[in-house]
Every structure is written in C-alpha cells, then in structure tokens.
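Complex shown without one protein chain; remaining protein chains in place.
Entry: chain A
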Amino acid sequence: MQVGLLRPALALYAALFLLFLYGPMIVLAILSFQSQGGGPQFPIQEWSVYWYKHLLGLAETSRVSQLPVGDSLIRSLVLAFLTTVVSVTLGTMSAEAFRTRFKGSGPVFYLIILGMMVPGVLVGLGVALLSNFLDIGRAWWSTSFVLHVVYTFPFAFLVMLAIFNRFDRSVEEASLSLGVSPAQTFRRVTFPLIFPGVLSAMLFSFTLSYDEFSRTLFTAGADLTLPLAIYGTFSVEIYPNVFAFGVLTTLFSFTLLVIYGLLMKRFTRNKRFAGQEDA
C-alpha cells in the first residue's frame, strides 16, 4: 500500500475500533435517561432520571420490580476483594520463586498459566460436579472463591513476573551486604520497588473477579453474585433500570482506575531505578 494511504487507513481503523468499543456503552448511557413510560429502545420519550431513582429505591412503587442488586453487589465486592488479596499474594510469591531457575520450573509455569486458559464453563461445571460428589455445599465464598483465585492468580503471577524480570537484584544484594536480613530486605527494599506492579496485579485480579460469570454460574449456589443477578433479570424483561445500573458500575470502575493512576503516579515519580547507572 502507498504510504500516503496508510495513515488515513489506520486512522479509520482506529476510529472504528473506538466506535465499537464505546458505542454500546454510549447507547446504554443515553437510554438510561429514558422516562418511566419509555422502553429500553429509542426514541427517548422524555429525558429523566427516573430509572436511577427506581434503582436506588427512591421512586414511588411501580409495576417494575426493583433490581435485586443490593446484596449481590456486596457479595461481588467482598469476593473480588478476597480474590485480589489471595491472588496477588500468591502471584508475588510464585513470581519471586521464578527469579531463580529451579528443577521443573518449565512445567510449573505452564500449570499455573493453565488456570487462565481452560474454558470457564468447563472448570465451573467440573467443580460443581466435584463438590456434589464430595458432598460439599456450593457457595460464592467457598467454591466460587476457589475458582476465582485459580482464574486470577495466573494474571497476577504474569504481571509480577514481568516486574521482577526488570528488577535489578544488586539493590537487594546491597541491602544484605549492609547486614540486613532477607526478610527485612524484602520489606524495606524489594516490596517498595515492586509496589507499582502489585497495584497493577491487584487491579487485574479485582476486575476479573468482579465481573466473572461462567465459572461462578455453576459454583455460586443459592446466593448470586452481581453478574449472575443481572443476568437473572434479563430472562424476565429488560427495563432501562439495568442501563442505569450499568452506567453506575462503569463510573465505579473509572473511579478505581483513577485511584490506580494516582497511586502509580505517586510511587513512580522520579524514583524508579533512578539510583542506578546503566552498567
């Protein structure tokens, strides 16, 4: 292709990409401001925040029942938080182990990665069958939690592996040579330096767990997580209150991203590896 055409072609591609990425979200956001009488489609009858009020239980009773998100939202947040803590701890520890070659490190690496490769429906179904067989009750905080960790741990592990890959071991050795024990060295030197990576791993684990669907579907038992609860409402009839909820959760995610960005900025400004020359 001619060089003159390449740039507009790429620009068009990028524009289409952005359109497909944000288009659905924008449509949802617009429709969430539909009035009480309008359905989940265009045209907008009248602009209103009725469905937001409805969602939060502030609207007068209507024939549309309120979205059952309250409890499931809390469950999902707690589950995502626990998953994040466990996955990032495990991920950091195993990435630390992989800094030195050990026997069987190759197979172990692929076994860890497998957790994010296998289809979620299959593992979900497998765990459901297994728990039935072993007569263990299924619940979001037990069977689902285990599966969420299995799923997010490889992501946290890969992030931390990348961080350790470009980590200069000599700062740890310098700390040891000053008489500081390995545990203190980790606490005072290694951890502060890998903290930006830990933040990224946390963000990954949290978002992956928060909207996990297929693995949770078969293992959550009677109490539903948020994605399952929302899916449940689809099977009846869709009202714009789902859209309103979508807008709110998106805002929540953006808030998380902003916090992440601010923390990253705070911990990486002018500091990272600034004390070393390129040897």
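Assume contacts are C-beta pairs under 8 Å (C-beta built on N, C-alpha and C of every residue); 3 or more make two chains touch, one makes a residue touch a chain; residues count from 1.
The rule is short, and it goes like this: contacts and distances are computed from a predicted model.
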Since a chain is absent, check the UniProt entry for it and pick the matching name: "Copper chaperone PCu(A)C", "N-methylglutamate synthase subunit B", "Molybdopterin dehydrogenase" or "Putative spermidine/putrescine transport system ATP-binding protein".
"Putative spermidine/putrescine transport system ATP-binding protein"
Would you mind spotting which of A:L193, A:A220 or A:A244 touches the chain that isn't drawn?
A:L193
In the full complex, which of A:V108, A:A174 or A:L248 touches the chain missing from this view?
A:A174
Touch list for chain A against the chain that is not drawn
168, 170-171, 173-182, 184-185, 188-189, 192-193, 270-279
